[in-house]
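One protein chain is absent from this view; the other protein chains keep their places.
Per-chain residue numbering starts at 1, and chain names A, B and C are given in the order in which the chains are listed.
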Amino acid sequence: MSRLNIELPGLHLKNPIMPASGCFGFGREYSQFYDLSVLGAIMIKATTVEPRFGNATPRVAETSAGMLNAIGLQNPGLEKVLGAELPFLSQYDVPIIANVAGSLEEDYVEVARQISKASNVHALELNISCPNVKTGGIAFGTIPEIAKQLTRKVKAVSEVPVYVKLSPNVTNIVEMAKAVEDGGADGLTMINTLIGMRLDIKTGKPILANRTGGLSGPAIKPVAIRMIHEVSQAVGIPIIGMGGVETASDVIEYFYAGASAVAVGTANFVDPFVCPTIIQELPELLEKLGFVHISECTGRSWKEHGQLAYHRA
Amino acid sequence: MSRLNIELPGLHLKNPIMPASGCFGFGREYSQFYDLSVLGAIMIKATTVEPRFGNATPRVAETSAGMLNAIGLQNPGLEKVLGAELPFLSQYDVPIIANVAGSLEEDYVEVARQISKASNVHALELNISCPNVKTGGIAFGTIPEIAKQLTRKVKAVSEVPVYVKLSPNVTNIVEMAKAVEDGGADGLTMINTLIGMRLDIKTGKPILANRTGGLSGPAIKPVAIRMIHEVSQAVGIPIIGMGGVETASDVIEYFYAGASAVAVGTANFVDPFVCPTIIQELPELLEKLGFVHISECTGRSWKEHGQLAYHRA
Amino acid sequence: MISKELCKILSQKEIASDIYELTIEGELVSQITEPGQFVHIKVTNGLDPLLRRPISISSYDKEQKMLTMIYRKEGKGTSLLAELRAGMFVDILGPLGNGFPVEEVSKGDTALLVGGGIGVPPLYELSNQLVAKGVKVIHVLGFQTASAVFYEEEFLKNGETYVATVDGSFGRKGFVTDVMKELQFDCIYTCGPTPMLRAIEQNYQDKKVFLSLEERMGCGIGACFACVCKKKDDPTGASYKKVCSDGPVFQAGEVLI
Partner (left out) sequence: MISKELCKILSQKEIASDIYELTIEGELVSQITEPGQFVHIKVTNGLDPLLRRPISISSYDKEQKMLTMIYRKEGKGTSLLAELRAGMFVDILGPLGNGFPVEEVSKGDTALLVGGGIGVPPLYELSNQLVAKGVKVIHVLGFQTASAVFYEEEFLKNGETYVATVDGSFGRKGFVTDVMKELQFDCIYTCGPTPMLRAIEQNYQDKKVFLSLEERMGCGIGACFACVCKKKDDPTGASYKKVCSDGPVFQAGEVLI
């Protein structure tokens, strides 16, 4: 009997560990290292209607226990993702969560409508929080009403459950979470990156061509944990948590905070095997902590009994 | 000729390095290690009208390249600060920046009125951004209109220039900065801590008795740099920057971003000598980078000529 | 006087499972005033981990400028500390705080030293100094299990020594408080888990008791207000004590634990 299987809207996860969007491409590179079927799910790189080249380089800069990125949603576009990337991934027994991005409402809706039809796409992750795109983006991620409306529009066309990815760069994340829940979101994914900047000591100028970038990695974990702790108490939909996860123990901490699954981003760059390693180490850690099933951990930080309704299959 | 002297409203700084509020108490402990007169200034612990014990312990938790604190503004109260702490500090040739806190507007105004009369208090730091106090605090730091009004009230009674300390836990920090500038602020100090949380893997509960705490240290530096970069371009008042400063090179990065002076917080706990060390290393670093005076560095990241009007004595 | 010094490691060995004995050499040893003081250690140059780690001084030798610590390998910091070898240098801030008052007992008196787990180490120097002063010492040391037991022979050299283990795998089965019941003494010095300290404070209100407290620390020198505890006589906390600079040792009844 597995200690790790989790049931979420649209997702029968053999385990709650998945690579985070943008940190795993479309899986091809990591498939050199291990069988992608071991993963609970895969969150693929943001997809937009048209292909995007993204920002100029340098696109990454290292920070203390973190990194900044300003990729700018580079992706081959909806057509190629549908025609080549998703079919490639379909050889693996793993549900895909498609990260949907755009500049205008129509873009999101169009990508959602089409990509949600792909047989191996079991859920959408609505990326209203990318800090690295000049147009649109920001408003969707920071104004509750606009986020709610976008969620509703996307829900109307999507054939699979919709998870909305929240930005931490807001005064009141609970307000945002409730708004998208009202908009019909089936779940939340959080957090996206914090907006940050690094300057070159020699030139005085930003290291990133885009000037600002998204801060990820262990540095942001305390912020993510706190936000999930708050949001999970305020909404009735499940949360896929992320932000600096590197170990099985980090995963448990996210569950305690209120997450029902966890995504791993930056850590993949440090150790390509981080996801399978965590998956392998979780059962023993749960044993040690005295849990029969990982779902018991969800929300421990704020409630007596971790088990949430939507976990029971 | 000094490369380090800086002129700011109310402050003739022999150098732009000062310990950050709450990380240096009222100076007594660090006076065991070195002569406090070497410092550019000292930002003393937040002072409230009445003595405060603050939060239950544990009050601190370590995070990756950072720490969480939830001290809860513990301080001996206005009377004792005026009667014992400030007099103690008056033996040193160093301007004091008094960190003013409270729950209600009246509290802030009362502390400001009285403490600004102290002979060695050369400026106030209006702490509208403490994440660790239940009442009031938050609104002052997140709602522009309220921050502006409070600033105005405090300005009306203060006998020294008023710097307002901004919280990074907002969607739009530029809006906050402009509001307090409108309110009459003479300068800004930023950033205060990001709200974060850590959970105990064994108990599942928050490590801090207060549950959430303020995240400080190198982990938050990229967020601070980005915010100062944005705010310094939008306001006409000087900024004292802080967040994870540990080295002379960090100080220069803050100046490039747009700061005119820098405060050092958490690093004092790691190395009690960090401030004098930075002060001693700065001239050589400036030499190496080709600057005659540190004020030339201010704003380099966004403008050609670093020198700002209010630096010229 | 507190100093920050790069101290040379003279030896490091594992003396029980995950329990390490670390001896270093440094000028700061000359500043130690009492048993029970501690040092604050930066285990690496880098940011990982960021903060210092407080560890008690278990014994010292002023002539040799040596001090010894005994610590349990727990998390990141102590695990890295355990990797350091003789000849390497480690950044130490100290000596810190106020320790056990040796002057509170006189020649001929009997002092009971009660330690629990990693609370045992600071009692060793205390025991040595009390014995040197002609005080009769009785030791009661509590551990989880046999593999965690250390220094029982060292303590035995100084006087009667009772060891209790929670699982009974070594010495008496049970808690130190069970053993204490059967002993006669004039005064208690103790260090260990808070529940143990509470129990002792509770059971021996008639006796003079000195407790060494533990609290999560930031600065370790009294500046950050991380380690504050309330005074018994003033539960509002208007007046308070800092474990790092007023403690870690307090007399029972002085602070709320």
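The rule is short, and it goes like this: a residue touches a chain if its C-beta (ideal position, glycine included) is under 8 Å from a C-beta of that chain, and two chains touch if they have at least 3 such contacts.
Given the structure is predicted, the values throughout are model-derived calculations rather than measurements.
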Candidates C:C7, C:L22, C:L47 or C:C219 - the one touching the absent chain: C:L47
From B:N15, B:T47 or B:S64, residue that would touch the chain that is not displayed: B:S64
Hidden partner interface residues of subunit C, rising order: 44, 46-48
Footprint left on subunit B by the chain that the document does not show: 64-65
Touch list for subunit A against the chain that is not drawn: 22-25, 28-30, 32-33, 45, 51, 53-54, 57-67, 69, 71, 74, 207, 217-218, 266, 268-273
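Rule of thumb we're sticking to: only the chains that are shown with their structure count from here on.
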Given subunit A and subunit B, the chains that contact each of them: C
Maximum inter-chain contact count - chain pair: A-B
Chain closest to the middle [Cα centroid of all protein chains]: B
Gap in Å, rounded to a whole number, between the CA centres of subunit C and subunit B: 36
Subunit B: positions in contact with at least two other chains: 63-66, 217-218
Residues of subunit C touching at least two other chains: 47-48
